[in-house]
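Every protein chain of the complex appears in place save one, which is left out.
And then chain A:
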Amino acid sequence: MDLTVGPNAFFWPAETVRAFYAALADAPVARVVIGEWVCSKRLPFWQDEIPVAVDTLLGADKEVALSSLALITLRRERKLAADLVRVGLPVEINDLSALIHLEEGTPFWVGPMVNVYNEGTLRWLAARGATRVCLPPELPLTSVRVLAETGQGLGVAIEVWGHGRAPLAISGRCYHARLHGRAKDSCQFVCGDDPDGREVETMEGQPFLRVNGVQTLGHHTQTALPQLADLRAAGVSSLRISPQISDFPAICAHYDRALKGGSTAPPDLAGMDWANGFLAGRPGVDWAVTQN
């Protein structure tokens, strides 16, 4: 089992992105997916960092793939997806429409925003050329087991959401802009003010969700560590670690130690609330399993 770093969900300044991927070159992760995943409006502000990061990461012997957007609606966004497959690096599709640009049989990866819930869909994707699939975060372990076994038969590596706030929803509407009394088209990029998303609490003050532009995340950080032995036994090949603004090198190191037999408790980090309910077949927000 190894670690895959997923695409960054948040809108960070270009220099932050550069420092983040430079540090990742030294992290104990096998591969990195990079690209704008959430909102195409952000891309011009940091796209020049992508080739820099790709060179840095390839130079550090990481596998690197480019991510498509998770919701493609505009002509400009469709063109971005078409351009992506011509770069020559593996592409991780997070919206099925990106597939239309890939010649049948071209290998590709599938991200957690594509609905792979069952063997039939996994077989169809494998026949089209999928070699690596990160399963949707809401799937329970019972489904993961079946899909990991099917994946092994098909030669498709199966990844599970290992660490990070779960991507729960994506919309045509920007909630960050809405919180500032603006529409998506006049957002003034306010999501950039919140490098870890904007907190949403219940009216009773319970931390609950995070707004990240057009995306909604869970407030609680999902961790698969307590279920690591089950995932390994199921034949899951990688854990996906989702970028966050603070402590990321330490987080990667902690998960790497866990894979090598170290503690499967979540990393000891200030200010983080943990959850693992989805894998346990419970509400995702629950802390359902402490160890196995």
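Structural remarks
Quick note on the criterion: a contact is a pair of C-beta atoms (placed from the backbone, for glycine too) under 8 Å apart; a residue touches a chain by one contact, two chains touch by 3 or more; residues count from 1.
Going forward, contacts and distances are computed from a predicted model.
Its UniProt record calls the unshown chain "Ubiquinone biosynthesis protein UbiU", which is the correct pick from "ABC transporter permease", "Ubiquinone biosynthesis protein UbiU", "Dynein regulation protein LC7" or "SRPBCC domain-containing protein".
Remark: the omitted chain is touched by one listed residue; of A:Gly35, A:Pro90, A:Pro136 or A:Pro243 this is A:Pro136. If you put the hidden chain back, the residue from A:Arg18, A:Arg232, A:Arg257 or A:Arg282 that touches it is A:Arg282.
Checked against the full complex, the one of A:Leu96, A:Val190, A:Ile245 or A:Leu269 touching the unshown chain is A:Leu96. Think of the hidden chain as still there; on chain A it touches residues 70-75, 77-78, 81, 95-101, 113, 115, 117-125, 136-139, 142-147, 150, 166, 168-175, 177-179, 183-185, 198-206, 208-209, 211, 216, 218, 277-278, 281-286.
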